[in-house]
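Of the protein chains in this complex, all but one are displayed in their positions.
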Amino acid sequence: MDLNFTPEELAFRDEARHFFRTAIPEALRAKVREGRSLTKEEIVASQRILNARGWATPNWPRAWGGQDWSPVQVYLYQDEMQRAFVPPTISFNTTMVGPVIAEFGSDAQKTRFLPRAANADDFWCQGFSEPGSGSDLASLRTRAERRGDTYVVNGQKIWTTLAQYADWIFCLVRTNPTAKKQEGISFLLIDMKTPGITVRPIVTIDGGREVNEVFFDEVVVPAENLVGQENKGWDYAKFLLGNERTGIARVGMSKARIARIRALAAQEIVGDRPLIEDRRFREKLAAVEIELKALEMTQLRVVAEERNRVRGKPNPASSILKLKGSWIQQQITELLLEVAGPYAIPAQGNEDGSNEPAIGPDFAAMAAPGYFNFRKVSIYGGSNEIQRNIIAKAILGL
Amino acid sequence: MDLNFTPEELAFRDEARHFFRTAIPEALRAKVREGRSLTKEEIVASQRILNARGWATPNWPRAWGGQDWSPVQVYLYQDEMQRAFVPPTISFNTTMVGPVIAEFGSDAQKTRFLPRAANADDFWCQGFSEPGSGSDLASLRTRAERRGDTYVVNGQKIWTTLAQYADWIFCLVRTNPTAKKQEGISFLLIDMKTPGITVRPIVTIDGGREVNEVFFDEVVVPAENLVGQENKGWDYAKFLLGNERTGIARVGMSKARIARIRALAAQEIVGDRPLIEDRRFREKLAAVEIELKALEMTQLRVVAEERNRVRGKPNPASSILKLKGSWIQQQITELLLEVAGPYAIPAQGNEDGSNEPAIGPDFAAMAAPGYFNFRKVSIYGGSNEIQRNIIAKAILGL
Amino acid sequence: MDFDLTDEQRLLKDSVERMVADRYGFEQRRAYLALPGGRDPALWAQCAELGLLGLPLAEEYGGFGGGPVETMLVMEAFGRGLVLEPYLPSVILGGGLVAAAGDAAQKRAILPALAAGRMQLAFAHLERRSRYDLADITTIARADGAGFVLDGAKGVVLGGDTADTLIVSARIGGARCDADGIGLFLVAADAPGLTRRGYATQDGLRAAELTLAGTPATALGAPGGALGVMRRIVDRAMAALCAEAVGVMAAMHETTLEYLKTRKQFGRAIGEFQALQHRAVDMLVALEQARSMALFATVMAESDDPAERGRAMAAAKAQIGRSGRHIGQEAIQLHGGIGMTMEYKVGHYFKRMTMIDQCFGDADTHLAQLADAGSLFEAAEATG
Partner (left out) sequence: MDFDLTDEQRLLKDSVERMVADRYGFEQRRAYLALPGGRDPALWAQCAELGLLGLPLAEEYGGFGGGPVETMLVMEAFGRGLVLEPYLPSVILGGGLVAAAGDAAQKRAILPALAAGRMQLAFAHLERRSRYDLADITTIARADGAGFVLDGAKGVVLGGDTADTLIVSARIGGARCDADGIGLFLVAADAPGLTRRGYATQDGLRAAELTLAGTPATALGAPGGALGVMRRIVDRAMAALCAEAVGVMAAMHETTLEYLKTRKQFGRAIGEFQALQHRAVDMLVALEQARSMALFATVMAESDDPAERGRAMAAAKAQIGRSGRHIGQEAIQLHGGIGMTMEYKVGHYFKRMTMIDQCFGDADTHLAQLADAGSLFEAAEATG
């Protein structure tokens, strides 16, 4: 047992650290640091820089642009990327539809979609949840009926992140309405420009537009866009959800956010002293740091086990990472709210291009929206309640 | 709305305060203050002092020695009694079997049992729980078979508090094994000296002997000791459990315990300053005080509603008092543990008459046993999980 | 001790609740927010008609002589409706300060107009670095003939964008955080040298930033020792905020229960899942504790002992902040995605609750204050 990184691993870390902080423009990283929304162009630009180095899709098979990194390298890549506030790659492309197509898609699909997904030439979104199917995803009702060489899709998806940017959507659709609920589902790729698709924005409580409803009205999809076999879509969805789960804890990002809060609290004066000298505040910071350090070690333990893991099979330990990781992320937004104090109260735009000077300290504008927005991290991607159900069943045998 | 006490109420409070602090010997109150166990003689002596003034059973009907106090008076009586560390009356006598006999018992039972229960001439204990019937109390299996003028009882009770002191036990027994589980239960009074009864102590993790197993082997009980009607015992048990629930929060005792911790923390030196000057410790104390003040107000709201309440009908708000009250009581034991520091580690006797000087500060000996012992307050008398079930159903309609 | 309302109080409660029910439906409120200034002036007039704007004022000024209980009733109903009117800044803070610190002429000039809805006030106390310390003031007042001129800047002035008169705290002497040397000054909204930048707050209310550059002002009462009266009126406002917060929390809890009972997943109402039931119970316990502390704050709001009152308000605000955060976060979590949207009511309550915690000191700030201020309980040992 040696819990230190090898010299090779340290060299890789330093290389990644240097690359992320030099190749990705500071302006982009600043927006991530401040918790502001990125435009589509910014997201795409950042991913193309990574892809030019082959670092947009390291987890893909080598033949399709992957890196064959060790789990430790993947961990360091993620950690350094997050710590440098690099805009994350479009996860729908890189950790969701890409790996699914690479594993289960036809050769034609791989050739057509994978290079474009890696380079963000196509912007993907995910059509899983429906209004009646949240935690109980398999009860989804969007229908795809086979008519000749096509499927005709009718129904509605919800919580579709960044659908307004998307060129393509990968959907779970019901192809056999009489089968048991998990067994009649297929995995379909749909061009967002197809007639009959309507996207309606949902404004969230932080004022942002991240999610949407997507309506399908007699949408005609070529049958060649079916991934794998008909009615096997649930298996592919499980593969997708089980993939790439160590990054879910977002340890690197939380480290970076805590470091930022330390710096801000050193500037924010309470009475005659910086807030960081307030013992109560420091203890709260320390309490979160301890949990974060523990989570980092937990994550490394999971990473170390990755070697022996079956690819695509969900590791229930990732539910622990999700539970604790989301709690820590949310705690950090509360600390930022505390640093902002009463200057968290004014509502200030999250948009670029405003000419108005900030009200109060610069960072304060995003303190409350960040707190509001981050309530989602314990809801999306399998709510914490679902994670607990998974752990109770899969790990504890209850 | 006037949330201040009336002059009459204040006068009653002062009278109670004075009485408890002068009539009850300091030596007895000191044992309660320090969290040490009382002997049977001490419990009885204290109750007799109260009973001599008619203050052992204020909640009983006037005809049997009750006081016809307003709910506010009852509250003040309990609060002052607890704040003065007066040994509580034997609750099995005064708040359990007494009210049940007064409400449902025969005249002969009232005459025979009530005055003796009030004066602690009989020491009662409670035979409800069984090894297989904890939270699911109604599944109890101790059997009472009618044979002529007697019942013959076979079975086992557990968690019987102070059975080693008891002269009598009131039991829930199954008299109709074929009826639905709540409907075949009767409420039986049993003399502990009856042949066939065996008491086996259960030592708890604090080293104390509070609870016991009680075994019944062909125990013959005169049929006249049945309370009310056969097979109606579940109703009487519900009456008993619904009675006198405002004292359950033990707000007065918690106030007194916090005051004691403040005083101890002012004497305990850390580095060059008393522990009470440590801001972190004071904030923890303040956090508990806030919850306690809120609970006191919640309790007063429940007390104010008592006027309109049907006697003996459980008030689900009492479950809130129990939940929060037990949490606060437990928090206070943790604070005492912190005051004791490493001197909580030695195991020192909880008994009288030891000639050994204390190890470390006097109070430290009971810090860990108190912490261990008080884990029970969220288990006994309906666990917090059961209280949550009750609230979910009765208040929230879930 | 008596928790019952008087007949008058019950009438007041009913009429406020009726107004909120009639005029503050979710869609109605959304429409008000879309108006210029983010609210409908007709509602302010309706508040005046109902007598709410003069409720806590003395009868000689057109008020009703209401006390903290009356304020509590109004504020709790306002909390349930997420009412957008600047009742707290104008009536509780502004009216309270004028009534407490003003001279007879000032009271006669301002309070009847306030009660009638003809005038709106705001209290400008906060500065860029002052956070929750009322004495942390750098704005300077210099005597200038019969009046004063002010120089400085004030921030997050609640209701400050539409107030006709601003009550500004400023120094006539002393250093930044000194208790002495503080005065209160009346500044007309159109005074020269006053710039204000109005804006919406995170919860849909309104506030403003002010800059004062040689701005003429009149002293409200004799300047110099205003900190005591500021504390007293802010304590009263905190009690009112606690009551509002209880309305907000109760609404979040009810909405969550409703959702648990109607939302179906895995073939049954999610409220049948025991883990969620127990969490709804813990929300209720937090709500009841908060309600109790709002009552406590109401009882103590007019105490003449500033230390005792300060402890009580710190305790109440801390409890409200903790309960509110717990209930708000759980309300969102138990709703899932829908709770995160502006289309659904629970998120709006959550945002208001969050902002209440940021007003006049968050839970931990008050916890720290209480920790320094001694015990909440008087010693029983004093007697007997």
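General remarks:
Per-chain residue numbering starts at 1, and chain names A, B and C are given in the order in which the chains are listed.
Throughout what follows, contacts are C-beta pairs under 8 Å (C-beta built on N, C-alpha and C of every residue); 3 or more make two chains touch, one makes a residue touch a chain.
Keep in mind the model is a prediction, meaning the values are calculated, not measured.
Though it is not drawn, the left-out chain touches A, B, C in the full complex. Screening B:134, B:196, B:242 or B:316 for touch with the missing chain picks out B:134. Of the candidate positions A:56, A:74, A:172 or A:323, contact with the hidden chain is made by A:323.
Within the full complex, the residue among A:30, A:286 or A:358 touching the omitted chain is A:286. Although one chain is not displayed, subunit A still touches it through residues 1-6, 9, 14, 17-18, 21-22, 72, 80, 83-84, 255-256, 258-259, 262, 279, 282-283, 285-287, 289-298, 300-301, 304, 317, 320, 323-324, 385, 388-389, 391-392, 395-398.
On the side of subunit C, the interface with the absent chain consists of residues 273-275, 277-278, using the contact rule stated above. Residues of subunit B that touch the chain left out of view are 129, 132-136, 139, 158-159, 202-205, 207, 211, 269-272, 280, 284, 330, 334, 337-338, 340-348, 359-360, 368-369, 371-372, 375-376, 378-380, 383-385, 388.
Operating definition for what follows: only the chains that are shown with their structure count from here on.
Annotation: 53 Å between the Cα-based centres of subunit A and subunit B. Residue positions of subunit C touching 2 or more other chains, listed in rising order: 368. Along subunit B, residues 279, 283 each make contact with two or more other chains.
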